[in-house]
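Only one protein chain is missing from this complex, and each of the others stays in its spot.
This part shows chain A:
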Amino acid sequence: MTAAAIEARSVRRTFRVRGGMLVPDRNIVAVDDVSFEVPAGGVLGVVGESGCGKSTLARLILGLLPPTAGEIVVDGQRVADMDRRARARLIQPVFQDPFASLNPRRRVRDIVGLPLAAQGGLSRREIASQVEAMLERVGLARDMADRLPTQLSGGQRQRVAIARALVLRPRIVVCDEPTSALDVSVQAQILNLLAELRRDLNLTYLFISHNLAVVEHVATEVAVMYLGRIVERAGTEALFRAPQHPYTRALLASVLTPEPGLGVPDVGLGDSLPDPANIPGGCRFHPRCPVAIDRCRHVAPSLTRLPTGIVECHLVVA
């Protein structure tokens, strides 16, 4: 058995939100007792609505935030024990907004070269040649190296962000909504590039997106998050063919595929919206659940293991 590239063990992260003069401080549980493993070369897609904790999870895996409890092990080492340089050699991020994540005053060659320079030990010439090779690898023409980010299109900027992430040859890339800010034709180019790089460089991805069709296309396994918990996790094919959790079913139903004549489905979630500062008792999904029973209002469901994955719902029996 190959070792897991990413392993989360009962990871929990809370944030303290300052109240006002008469309002007490509150604790927001952004990630609540989350465990999973991603095998080397796999792609774990993480889906859920805004506020479900998926971006917090990304920052925890990247080591940008320490967990409140639990631990994250990447490539056999605890993230908490690694220094920044070691972490950078192993895990790299690609964020949503290439307009915000690239320094507007640096040229492309310096942006992509910075991680190499920060590691030290390489001559300028070695850095320059590695940068050039990486830019070519992500499909950027040679003359792009001397441009500023403002002189590039959205797709080109995202290619720069990918080149910067890969220049240290990391094992793991955390992609947080990598194509959400892009047009569909460019999104397809970037998704194809990420798939190709994963194959050629044997990368492992944690792929966060609100776009289920995109996740279905790239992920080998999918985790569905709801208010900080993974409520269902299964192989991509199984999850899309036979979703178990009512929330997963609602999410899948709300995907509008380009098939005319089907109309807009009623996802049956009602009008109450999830509030991470005010997580309901019992099953946290019960106020929106179309099939909730009395037990769901009082007792939090425990994890059920199925042949295809795991799910947390009273109505699912192994």
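Simple rule for what comes next: a contact is a pair of C-beta atoms (placed from the backbone, for glycine too) under 8 Å apart; a residue touches a chain by one contact, two chains touch by 3 or more; residues count from 1.
By our rule, contacts and distances are computed from a predicted model.
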{"item": "Candidate names \"ABC transporter ATP-binding protein\", \"Phosphate-selective porin O and P\", \"Response regulatory domain-containing protein\" or \"Membrane protein\"; UniProt protein name, chain not shown", "value": "\"ABC transporter ATP-binding protein\""}
{"item": "Among A:104, A:265 or A:290, the residue in touch with the chain that has been omitted", "value": "A:265"}
{"item": "Chain not shown: contacting residue from A:77, A:103, A:129 or A:153", "value": "A:153"}
{"item": "Full-complex contact with the absent chain, from A:6, A:91, A:191 or A:296", "value": "A:191"}
{"item": "Touch list for chain A against the chain that is not drawn", "value": "49-50, 153-156, 183-189, 191-192, 195-196, 210-214, 216-218, 236, 240, 250-267, 269, 271, 273"}
